[in-house]
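So, chain A:
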Amino acid sequence: MNIAFFYALTGIGLFTLGLYALIKHKHLLRKILAINVMGSGVLLVLVALAARTQNTPDPVPHAMVITGIVVAISATALALALMLRLCETSGRAELPDEPME
Partner candidate 1 sequence: MLMQNIPWLVMMIVLPLVGAMFCFLFPQRVKLLGLITALVIVVSVTALASQVVEQGALRYAVGGWGAPLGINLYVDGLSLLMLLVTALVGLAISVYSIAYFNQEKSQHFWPLWMLLWTALNALFLSADLFNLYVTLELLGLSAVALVALAGGANALGAAMRYLFVSLLGSLFYLLALALLYHSFATVDIAILAQRIEATPAVWAAMALMTAGLLLKTALFPLHFWLPPAHANAPAPVSALLSALVVKASFYILLRLWLEVFPLPNAALVQFLGLLGSGAVLWGGVQALRQTRLKMLIAYSTVAQLGYLFIAFPLATSMAWKGALYLLISHALAKSSMFLAAGNLQLFGGHDRITHLDRVAQRLPLTLAAFALAGVSIMGLPPSGGFVGKWLLLDAALRTGQWWWAVILILGSLLAAAYIFKVIGHAFTQAEVPHEEGEVSRMMEWVAFVLALAAIVLGLIASWPLALMDIGTPFNSGVAQ
Partner candidate 2 sequence: MSLTDILTILLLSAGALFFFAGTVGLLRFPDVYTRLHALTKADNLGLGLLLAGLALQAESWTVVARLLLIWLLMLLASSSVAHLVVRTAHRRGIKLWKR
């Protein structure tokens, strides 16, 4: 149970926390925060387990995570712009209530 596994478990904890908040909250900005926390959690799992190699940690997950961070901010920026536009047109910062199933 060395440092790699500890941070991997923290990552799983963050992922689940974010998932719970994503489902629970109705306000869009909170959902976007939840998605970001989940993203950080997954990336933490990816890099934490890379620390199990002996001397230098495995650089491939590090490159993947940098790509992941840039993808995360692109998605967040688009989500925020979409949310603002939705607020202007529908006046509410929440998803329109569930359409007829």
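Everything that follows uses one rule, which is that contacts are C-beta pairs under 8 Å (C-beta built on N, C-alpha and C of every residue); 3 or more make two chains touch, one makes a residue touch a chain; residues count from 1.
The set was built so that all candidates are chains of the complex that A comes from, given by their letters.
What you are looking at is a predicted structure, and each value in this text was computed from that prediction instead of being measured.
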Identity of the candidate that touches chain A (this complex; choices 1 or 2) = 1
Can you list the residues on chain A that touch candidate 1 in the complex?
-> 15, 22, 28, 31, 35, 38-39, 42, 45-46, 49-50, 52, 58, 60-61, 64, 67-68, 71, 74-75, 78-79, 82-83, 85-86, 89-90, 95-96, 98-99, 101
